[in-house]
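A single protein chain has been omitted from the complex, and every remaining protein chain is retained in its original position.
Let's look at chain A:
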Amino acid sequence: MAFTIIRHNVLNDQAATQQTQVDGNSLEIGRGTGNGLVLEDLHIALRHAVIEYVDGRYVIKDLETTSGTYVGHRSVRIRPLAHGDVVHIGNYNLRIGLASREGPLTIDVTRQTGDEGADGRAAVSYLARYRLSESVWTKGRLTVWGLVLVLGVPVVLLLFGNISWGKKTWRATNLLAPGGVTQAHQFIGHDCASCHTETWKAPTTTSCTPCHPSPVHHANQVSSPDCVSCHREHRSDHKPLTKMGDHFCVSCHGDLQTDTGKPPQFAQHIRAFEDGHPEFSAALKGPHESKVTRVKLSDKAALHDPGAMKLNHELHLTPERMKKLGFKPLACANCHRADKQGAYMAPITYTEHCAQCHPLEFDERFPGQVVQHGKQPEGIQDFLKDNFTRRCLERSVEQTAPPQEGSDAGTERRRPGQALALPREPQVATAASVLQCRDEGVRDAQKRLYAGGKQSVCGLCHTLQDPVAGAQLPTVVPPTIPERWLPHGEFHHQVHMRAMKHRTADNQALCESCHRPDLGASKSTQTTDILLPGIASCQECHSASGGASLQCVTCHRYHDEGMKSIRKPMQAAR
């Protein structure tokens, strides 16, 4: 009998097979060098097991070792061997080959782990177990998994959409936006495509115009920038989109070009309020003019209000003269009051501001009765006729004293507060005399209302135009009091009044500190006087030393309505 042992070695990285033959009826296996099959493993006993040929077959016997002998993973004490059995001893696997039951036994020896470099196997590196480069987490794997995590999570979140908890909602599109949108645009609700209509392109003006049909800045501007070139969303600076820096304006107005190539109307180089800003220009348009003319406030020769309204500021604001006429002294604020917003002055109306002292009385015999303000002479003729017809009928029998010779009571205008002079009473008897009486009354009343220029009731404040051909009555030129004198500059009266309160407690002086400090409203006697403060007055505070804001947007709007807001005719009926 003989046992064939085949061992697999690795020599110089080359696999090699070593075959040995052991003669005899038994093969001893163990760590000891005296064994037929030496297995170099300290876990294996010196004499571990023995394979014997007994009764015509091969049997393996474990020699009562502590680490044991296994066949097919089962611990055995004694067991017959069959072809294909695998015996495990220590770290070794012994594959049994048997051509026949009695045939020669072949043992194929392999080692499970080449731990200690036994059998000439490639030496294991102990240091490798310490080296970071030998870890499962190599730099490559960390990179790949990191990328999967860092890109995968946002992609999953974007696919998943929004996450809500309680009343709060977190929107996945936030991951892509470089900052939130401003409060005013929150309603769009992260629907990116509502503004970003085209990819790789910024939102165009058409994205904004459905909600913001803003007028163009100026008809003559060389080019109109897209909305987004000034109004930038996703900035996370929590500033409103209308908060624009001066450089936006100066980028054009620093060297202003027009599409016609002509020099600009006011100034070519405006770099700041204190650097190149021209004097303010009032927008003037008389009642018979079709075009608005802009006249600089510094151009005293051309600066006249063509508004066809007569007003002597000095008379109204001088206490002594008012007292003489029997009136209480007036101050600016009696007529000029700020509107609801406190920004601009509310319009002056006859009913509110004039009627108390200037009643439109047409005849002393009708005390307290006045003609309607705001109607042309033609329009009040019927009113007068009615009144006088009624009166003449009532007085048809009554005879009154004849009028005094040379009296011109009909033409002399009664001053407000003056006692009514006794009028002439017409003599009435027949229908014809009633009509005559009525016509005389109407004629006298019309004379009183319109004749004599400033001496007449209407002519005191209004310009009266001579009757046109075929007509008998004059026309009152409708006055044009502008709501805004400076249509492109915004102003807030209350803010300024508050800011300047510390200068004086006297409101009158406060008004006059801006409105013509060189002249003073109380010294203006001409109706054509324009009492607006010029740029120098503003620059007292709006300057580097003054401390008030110097920004363009403090007064100007890019998308302003401009001239549309000026010269709205005053509400005449009031």
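Following the convention adopted for this analysis, a contact is a pair of C-beta atoms (placed from the backbone, for glycine too) under 8 Å apart; a residue touches a chain by one contact, two chains touch by 3 or more; residues count from 1.
Note that contacts and distances are computed from a predicted model.
S.K.: Which choice in "FAD binding domain-containing protein", "3-isopropylmalate dehydratase large subunit", "Ferric reductase like transmembrane component" or "NADH dehydrogenase subunit H" gives the name that UniProt lists for the one chain left out?
M.R.: UniProt protein name of the non-displayed chain: "Ferric reductase like transmembrane component".
S.K.: With the missing chain put back, one of A:25, A:75, A:135 or A:206 would touch it. Which one?
M.R.: A:135
S.K.: Sort through A:75, A:174, A:334 or A:504 and give me the one touching the missing partner chain.
M.R.: Result: among the candidates, A:174 touches the missing chain.
S.K.: Thinking of the whole complex, not just what is shown, which of A:201, A:324 or A:502 touches the missing chain?
M.R.: A:201
S.K.: Take the complete complex as the reference. Which residues in chain A touch the chain that isn't displayed?
M.R.: 31-33, 40, 42-43, 45-46, 66, 116-118, 123-137, 139, 142-143, 146-147, 150-151, 154, 174-180, 192, 196, 198-203, 226, 228-230, 232, 235-237, 239, 245-248, 251
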